[in-house]
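Of the protein chains in this complex, one is absent; all others appear in place.
By written order: A and B. Residues from 1 in each chain.
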Amino acid sequence: MTHHLEEIEAIKRLKYKYLRCVDSKMWDELAECFIPDATTSFSSGEYSYQGVDAIINFLREGLNPNMLSMHHGHHPEIELTSDTTATGTWALEDYVIMTDLNMSLHGAAFYHDEYVKVNGEWKIKSTGYDRVFEEIWNRGDIPSLKVTKSMHALPNPE
Amino acid sequence: MTHHLEEIEAIKRLKYKYLRCVDSKMWDELAECFIPDATTSFSSGEYSYQGVDAIINFLREGLNPNMLSMHHGHHPEIELTSDTTATGTWALEDYVIMTDLNMSLHGAAFYHDEYVKVNGEWKIKSTGYDRVFEEIWNRGDIPSLKVTKSMHALPNPE
Partner (left out) sequence: MTHHLEEIEAIKRLKYKYLRCVDSKMWDELAECFIPDATTSFSSGEYSYQGVDAIINFLREGLNPNMLSMHHGHHPEIELTSDTTATGTWALEDYVIMTDLNMSLHGAAFYHDEYVKVNGEWKIKSTGYDRVFEEIWNRGDIPSLKVTKSMHALPNPE
């Protein structure tokens, strides 16, 4: 039997891969994180999707090349509920630069996730978050503000 | 004997619960994180309190419903000093929207904590932090800036 600390580490790794793929826009690798009939309930249910294809389509469109995003997950509180199921609460900080609209979004939230172990690998069964707060602003209000580097295409003009 | 990695995971979980309760304004659950005669030394000793009631009162008042807060703890360096005592250093990033004053606070700090295991459960004996920096600004300087979502009451007007 695998030690429960190894299961917890494996679930953290799943979440870290998920978050890395989101900000790297690696959509095929991101899809590997979910079971086929996974569900989401982002932003207190405003963005609810069912099935990995619908989820990936939502994220790919919402985080299209005009979006430079940071999604950081903190404070994992993982509970193993059986040998093959688990729940997790995380704190999220996200920051998104919308280069086309010249807007920024900054937020904090708590994720509530369900995980399931399939063929020895932990996958996301459901994920969602409730907003502690979300704030937005027009980047033009800070005239000197500009993006200076990115692994993604840089906005033009900036 | 419990393995030391399990003790470290349990202490991290204690801190994560503490931080989750702070930003969720769950004051009763927050009180469970402390021993009765716990002490704090927040902001390099500016906010020093003794006893769990004084600590919770300070936090409940300081983070009243006008405050939308994010407190994220990173980089745990936990040292077990005996079977029932431990110390911990953490990096903090905090961000607070003061909806009544229309101000924001952003800071970074290092926590220095002491923990004690009582009846098999780790509790906070002392906690405090030293500021790497703290900065504040009037949100009115960014005219378009507004809070768009919160699990707490939304500021009015915004």
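Rule of thumb we're sticking to: a contact is a pair of C-beta atoms (placed from the backbone, for glycine too) under 8 Å apart; a residue touches a chain by one contact, two chains touch by 3 or more.
Treat the numbers as computed from the prediction; the structure is a model and nothing was measured.
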Would you write out the residues of chain A that touch the absent chain, in ascending order? 3, 5-6, 9, 13, 15-17, 19-20, 23-24, 68-70, 72-74, 93, 95, 97, 142-152
Using the touch rule from the top, list residues of chain B that touch the missing partner. 5, 8, 43-44, 74-77, 89, 91, 93, 107-108, 110, 130-138, 141-142
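Keep this in mind: only the chains that are shown with their structure count from here on.
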Degrees of rotation, nearest 5, to put the Cα trace of chain A on chain B? 120
Which integer distance in Å separates the CA centroid of chain A from that of chain B? 24
